[in-house]
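A single protein chain has been removed from this complex, and every other one stays in its place.
Moving on, here comes subunit A:
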Amino acid sequence: MILVLVETDASGADEVSRETITFARNLSAAGGGVPIDAVVIGDLPVPAESLTDQLASYGVRDVHHVTGDAFSAYGGASWASAVVSVRETTGSVVVTAGGTPRGMEVLAHLAARKGVAMAANVVSFGGLSPFTVTRQVVGGAVLEEMVLDERPAVFTVAGHAVEASPAEARGDGRLVSVNPEVDTADLVARVVSSDPPAADLSGGLKSARVVVGAGRGAGGANKFDDLLELTSLLDGELGVSRVVTSLGWRPHHEQIGQTGSRISPDLYVACGISGAIQHWAGCSSAKTILAINTDAEAPMVSKAHYAVIGDLHEVVPAINEEIKRRRG
């Protein structure tokens, strides 16, 4: 049996969790149709029936809902102890989760407890004997084939490795409430307080329809006026590469990339950004990419859909003027 740790948001199972279940179905098919169960922990943001209904449409058999005071606040160790408990009762041979901070953390605890390996950021499955997966390393610039020869096989699925899609055949989606005992030692490291982010600093960037990005080519902390004007004309958000925050030109919450925000706008205008793999990891989901760069050979230019070759401080003001001229 395959056990999937499901994380939730206002839509029920969040997108990465639905992608992970979709990934697990390929594995299930390779194994001759082994059942897929889900485990979900703590208070749910949606009614339990709507979550089980949604998970059934993805082919999930049982939904193990872990409840109890011990799970009112998040903790990696306590969540892992609950997943271990569900795994022991179901006898799962595979435990997986989305490659999110919590997915990674809980499964790393589980792997340490079970004394088995964990593969992070898996993008494809290679075969059952031996159980082989391919995962992203070096921020996605390199792939690694790895053998998971212990049971349970533990891995997380990289975001966007597959597209989330409902199953052809519905699962039972049976709700199973569980209330496992938790060792007090597993409650030591838990969230004691949670504050809303100070004015949700990077939320706008992640959900923006248009993002104007700036890299080293911006040239200095005081050289963002034209970029900010374009951002405003397109009703978008400003994002920057790591070098811009490292140099202190712009705040960290504006950073796009492996260690910043991952964006998926309709349009990403990448200005003066060379396109290092760390940055690409954060912007590759943009539907259309327009690169503005002096270097026609820059990776960002070759990966973009459209490009203008030139200094951003000449091109961007000209675009701003053209937009304003056409608006009259």
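Simple rule for what comes next: a contact is a pair of C-beta atoms (placed from the backbone, for glycine too) under 8 Å apart; a residue touches a chain by one contact, two chains touch by 3 or more; residues count from 1.
The rule we apply is simple: contacts and distances are computed from a predicted model.
Set against the options "Transport permease protein", "Thiamine biosynthesis protein ThiS", "ABC transporter ATP-binding protein" or "Electron transfer flavoprotein subunit alpha", the UniProt name belonging to the omitted chain is "Electron transfer flavoprotein subunit alpha". The hidden chain makes contact, of the residues A:Ala82, A:Val162, A:Ala214 or A:Leu234, with A:Leu234. Shown as candidates are A:Gly42, A:Gly76 or A:Gly272; the residue that touches the absent chain is A:Gly76.
In the full complex, the hidden chain is touched by subunit A at residues 74, 76-77, 101, 104-105, 108-109, 111-113, 117-121, 132, 134-149, 156, 185, 188-198, 209-210, 233-236, 248, 252, 255, 259-260, 266-267, 276-278, 288, 290-291, 296, 301-311, 314-315, 317-319, 321-323, 326-327.
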